[in-house]
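Let me begin by handing over the structure; questions about it come next.
Only a single protein chain was left out; the remaining protein chains are all shown in position.
Per-chain numbering from 1; labels A, B, C, D, E, F and G assigned in written order.
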Amino acid sequence: DRCGFGEVIFGEGKSAELITRIIQTQLDAQQHALVTRLDNTTAAQVRRCFEHAFYNPLAHTLRVGQLECPAAQQLDIEQVDQIPHVGVVTAGSTDQHVAEEAIETLFWMGIPFRRFDDIGVAGPARLMASVPQLQKADALVVVAGMEGALPSVVSGHVAVPVFAVPTSVGYGANLGGLTPLMGMLSSCTANVAVVNVDAGFKGGYLAGLVVSRIQHATTKTSD
Amino acid sequence: DRCGFGEVIFGEGKSAELITRIIQTQLDAQQHALVTRLDNTTAAQVRRCFEHAFYNPLAHTLRVGQLECPAAQQLDIEQVDQIPHVGVVTAGSTDQHVAEEAIETLFWMGIPFRRFDDIGVAGPARLMASVPQLQKADALVVVAGMEGALPSVVSGHVAVPVFAVPTSVGYGANLGGLTPLMGMLSSCTANVAVVNVDAGFKGGYLAGLVVSRIQHATTKTSD
Amino acid sequence: DRCGFGEVIFGEGKSAELITRIIQTQLDAQQHALVTRLDNTTAAQVRRCFEHAFYNPLAHTLRVGQLECPAAQQLDIEQVDQIPHVGVVTAGSTDQHVAEEAIETLFWMGIPFRRFDDIGVAGPARLMASVPQLQKADALVVVAGMEGALPSVVSGHVAVPVFAVPTSVGYGANLGGLTPLMGMLSSCTANVAVVNVDAGFKGGYLAGLVVSRIQHATTKTSD
Amino acid sequence: DRCGFGEVIFGEGKSAELITRIIQTQLDAQQHALVTRLDNTTAAQVRRCFEHAFYNPLAHTLRVGQLECPAAQQLDIEQVDQIPHVGVVTAGSTDQHVAEEAIETLFWMGIPFRRFDDIGVAGPARLMASVPQLQKADALVVVAGMEGALPSVVSGHVAVPVFAVPTSVGYGANLGGLTPLMGMLSSCTANVAVVNVDAGFKGGYLAGLVVSRIQHATTKTSD
Amino acid sequence: DRCGFGEVIFGEGKSAELITRIIQTQLDAQQHALVTRLDNTTAAQVRRCFEHAFYNPLAHTLRVGQLECPAAQQLDIEQVDQIPHVGVVTAGSTDQHVAEEAIETLFWMGIPFRRFDDIGVAGPARLMASVPQLQKADALVVVAGMEGALPSVVSGHVAVPVFAVPTSVGYGANLGGLTPLMGMLSSCTANVAVVNVDAGFKGGYLAGLVVSRIQHATTKTSD
Amino acid sequence: DRCGFGEVIFGEGKSAELITRIIQTQLDAQQHALVTRLDNTTAAQVRRCFEHAFYNPLAHTLRVGQLECPAAQQLDIEQVDQIPHVGVVTAGSTDQHVAEEAIETLFWMGIPFRRFDDIGVAGPARLMASVPQLQKADALVVVAGMEGALPSVVSGHVAVPVFAVPTSVGYGANLGGLTPLMGMLSSCTANVAVVNVDAGFKGGYLAGLVVSRIQHATTKTSD
Amino acid sequence: DRCGFGEVIFGEGKSAELITRIIQTQLDAQQHALVTRLDNTTAAQVRRCFEHAFYNPLAHTLRVGQLECPAAQQLDIEQVDQIPHVGVVTAGSTDQHVAEEAIETLFWMGIPFRRFDDIGVAGPARLMASVPQLQKADALVVVAGMEGALPSVVSGHVAVPVFAVPTSVGYGANLGGLTPLMGMLSSCTANVAVVNVDAGFKGGYLAGLVVSRIQHATTKTSD
Partner (left out) sequence: DRCGFGEVIFGEGKSAELITRIIQTQLDAQQHALVTRLDNTTAAQVRRCFEHAFYNPLAHTLRVGQLECPAAQQLDIEQVDQIPHVGVVTAGSTDQHVAEEAIETLFWMGIPFRRFDDIGVAGPARLMASVPQLQKADALVVVAGMEGALPSVVSGHVAVPVFAVPTSVGYGANLGGLTPLMGMLSSCTANVAVVNVDAGFKGGYLAGLVVSRIQHATTKTSD
């Protein structure tokens, strides 16, 4: 299983030297590396040490690799309809950076996905227009802040696992993201699972695993 | 202003004697009485003392009166379209008892209303079908438990004040209603105001006040 | 309904470019724009792009427009007695910036209002002197920090909806505004609805909607 | 200091035998005994063992004694104006049992007091009428549930220490009394100190101590 | 999609009559019914109305059906190795009733599963012995109370989505299940998604959906 | 009552201009002014406008005055034994700045006091040595952070009101001062009343009021 | 290591049959059994199955055994001075049942101990009198409710590990034991470690382990 997913590196509070060392170990083991929660300055230092490194300043992630595994290889997001894929949904433009972390994780895993941006409950028409496409995905990542109502609303329209990612966007009663977190856990629909506040990485990884399982199963079957 | 709204009696923890005494004072002052959070046993004792008393066992409310004021007089709920009125909305059947408290309050105030039952986000088709009628109301009371997403969703379709009532229906992360409470306060739509957990009475009273102001204004104008 | 209220833009975390683009879309659709939670620097950049733009540094809001709709047109606050209007109340001078956000929203909506400043419970005489004027308003926005007692006290004197706005002014047990928030939700008076901590915008918008409904109703009636 | 105040017995969870034994020790030491949080059944068992015992079923307290000290000796509450005394204030009738615990404590201490019942903020006229008498007291105990606004309001009218006692009366956002507790601690007036939820005993004891200090001082001076 | 999964009925607080009526509607629509959080007494009343009804007193669930769809049909749990299936894991015997709710949901969905009982961190040997079998499952439901460490530990050994179900088993710092809930959300491993406290139903449903997606995909492929 | 205590000015978030204006109004009314929570920069600006102004940089307070009233006049702290006075107690040197706020308030009120520094429970010998002097005070202000055990310990040795001031000194489980706050409210001794976290001003003011009442009473008596 | 400590059985929510089966397995393995949190009824059923079983109704524990190991063998508590032993301390009589759980655990481990009852901070003289004996113990278990100040106070007098056990005795701000829990964790002394609310078993077990290590070490050395 030489192209399996390696351990993701939590960048917060780690020095550039330490991160560089861990990445090199992973590359030596034929794995692509993914660093999350990495600030601009440290990223710049780390990037200098590798040829194939991509830093996403919105997501605060760094991907390193260029191996023979499919990961980190751009897929055609517009034509994912016919293949197993993840849908990544945001409520508003303030949720974008968390969705980007999910998307970087999917790139790193080599899992196809489609984006649905800014379809929150404040503008119900945009959401309704997306429903047919949402129903094509095999797993959804739904990112929402403030009251976090979107995963409940979206999950009512689909029959796949919905990985809800609460964000810390909001103020006062939002409680730094705890309110949407608790709300998503209390969802009245059955197909919503929840990850930590702002944990775009986890949402993407879990949805990616679902599609990965389907890929494995169909590969085995078609053999 | 002889037919104004009197003070509502909070029944919890009060003896039948005390409640009876307060009601009598209000009747003497030409006011209808409304008692909330009154258990069956105490209600039975109080009811014996008055001729025109109605106990709603679901809402745990008691209305007493039969004066010349319009309050407590049944209005035609089906044909409210043409007159200023309140819409009372529930997410699921478990929210019914809180909505009933709002409705009893509206009866007591003599304010017309229309009900929208069981149109929560788990079944989006039922909600969409109600939108045209929801848009006819001058104020809405929206009752919802679990994650409390419904007020956000409903308010995106209307341009009137929405009084959101969180309920303690749910478990774990619902935190006895605090999660929908906090969620409603964090709503990404602008027209949602919130009252206490299970406070159907307050939701009904506030929405009733809005319609009452409109009634006053149009009466004055048409004079 | 060409002069209806557009969607308000939540400025926090948005770039000047993004905000400018959204405003332009709204102006093209014949709507005045209102941006909230906008810091000085971003505001300065956005303002440069529009002829009729007003930034309120206390409220951190930006209004853009100059269309034929009545909004954003100054009304005579001193002589509102005879027309439907909102009352905006503050407990102390530290609550001022939140009240300003409410007031900017009312300007944007074109809704008349009257201010009642610094009438908190620590100085009961000032409050008592304001009661006759408070009773003239059709809806009240009451802004208070620390323990947030003012909405309860004010609402005992009036018979209209009171939209309570807790502020994060205070320390320790104030819990960043959660204590007045919870207190206002627990109010022993029936006519208090609550919005999020520091959400002057929501308080103003909801009270403005009440007056707007009355305006509509009286216009229809007098036709 | 033979007539000083003994240790008060916390009755909850203690057996009748244990309580009886502690009371006897106190009587032997020439002290009156006060037991708080004592349920009816245990109280009945304990009472049988002593000649001079008074159980207050509302306060759930038991006083035992009949010694030569002034404590437990009824004072003329109506004519306290001329002597140092405590004022005991309640917001509503549901706060009564907590006020009773304060009052039993004052009886046990032999400290004069005057009651002010049901003068909460929902009925501002009753409060205003009491102000002249409230200003006669040397210390106040103010008992209030729900949002707990009363101590802030009352303290604005007096220049003595106000001991605020939050009660667990309320629901939802009241959080079992934590909301009024936090609110009272955040009071915008300077002369409010707070004790635990439902701790009528502590409120009464502290206010009683203030008056006790004054009694001592004046006795010494007049000697 | 005639054999799709219907809406699950939340039994708490619903009358036997209401539940019976909803079940009948689902049977008429050719769907198996599943009721959760149903107490013994109500279950007995409902069961009388249907021929093929199974009540699980540990899980507090009721399944009704006997249609031509595969659901509710017992699968050979011992020989699931070769087919896509769910693993259901418990930390200790006190977590059993929550796991039973997950299992009943899987029966109702017709999804194969294997159980792993009592392999919590207090006895590390039992857990290590189960690892080879755990790695055969396509999705895991891990039920744990107290500190809820098990999902973190288990997920370190597998590469599939782990749906963690915190239980309210514990006392004090367990906070009614909130502590394991928060802990699971903070998991240092990437493949843990979380559902509400005691929500065995949701854990089972989500894991079942993953296997269901794989079944669909392989069916399509092998066609 | 020309020398009574004026309203204290909460300096946080107020401009130098506003503060200067309020102080001038108070001086005109023959009152000394006290401003709390005033940062160095604003204080410097305000001080320039008045002749008799004292800024305490540790307490962050400013006192302004030089009238014929006794306030703000230094008293002999070493020889307070024979006169009614306040005791101000700290647990450790990190609590000093909060105690300074209490002391500045007492200076402003003209109330005699004695300090007891650094006698926390970690060094029990220092506390025991202070007991005889602690018992001389008529009211105590006890300032403590971390777990806030000191007020409970001190109050067991005296028979006067103890005003406990929790501080935000500590980390983690200290919860920004909420832990000592809650602990002090739960004190097993009867004579502890509590004020907000870091509210040295309130602790000093309340203890000062007790001594002020005694001064009044003895003055009246000795007449 | 045939006489080592077995796994303790958490009795809450387990059937008599299950508990009996686990005990039998332990006896077969030559271990004494200890069941905690066992109610009277279940205990009675279990006890019937074993010859040497002791149920402590205050502690809600059951010990089973009579093997050749020293455990469960009564030691002379009065003369422990010369041997390594644990000190078990309570603040008041309401903490007794939690201390009993600690003591039963020590009996089961065969570890000598001495009790210090009712030496809480409300009566400082009793505590001071115990200090010389407290200083003889090798580890302390200190049980306290309400504000939980006792471990801080006691630990200031000794130089051994203090295992603090908060209890849920108290009301309001005690928060079901969370306040003393948090207070003990914030202790200003360095030698306090904390276990869960009411976890007498854990306190006793940990202190017992310390003494057990010392016993081992001295045995090895003296060989």
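Assume a contact is a pair of C-beta atoms (placed from the backbone, for glycine too) under 8 Å apart; a residue touches a chain by one contact, two chains touch by 3 or more.
Treat the numbers as computed from the prediction; the structure is a model and nothing was measured.
**Student:** Could you tell me which of G:Leu18, G:Cys49 or G:Ala193 touches the chain that is not displayed?
**Tutor:** In the full complex, the listed residue that touches the missing chain is G:Ala193.
**Student:** Residue by residue, what part of subunit E touches the chain that was omitted?
**Tutor:** With respect to the unshown chain, the touching residues of subunit E are 91-92, 120-124, 128, 146-149, 152-153, 156-157, 170, 172-175, 179-189.
**Student:** Tell me which stretches of subunit F touch the chain missing from the display.
**Tutor:** 92-94, 122-123, 169, 171-174
**Student:** For subunit A, which residues lie in contact with the unshown chain of the complex?
**Tutor:** The list for subunit A reads 7, 10, 12-14, 18, 166, 168, 176-178, 181, 196-199.
What we mean here is this: only the chains that are shown with their structure count from here on.
**Student:** Touching both subunit A and subunit B, which chains are there?
**Tutor:** C, E
**Student:** How many angstrom lie between the CA centroids of subunit B and subunit F, rounded to a whole number?
**Tutor:** 48
**Student:** Need the CA-centroid distance for the pair subunit A / subunit D, whole Å please.
**Tutor:** It comes to 59 Å between the two C-alpha centres.
**Student:** Pull out every residue in subunit D that's touching 2 or more other chains.
**Tutor:** In subunit D, the residues touching two or more other chains are 92, 122-123, 172-174, 181, 185-186, 196.
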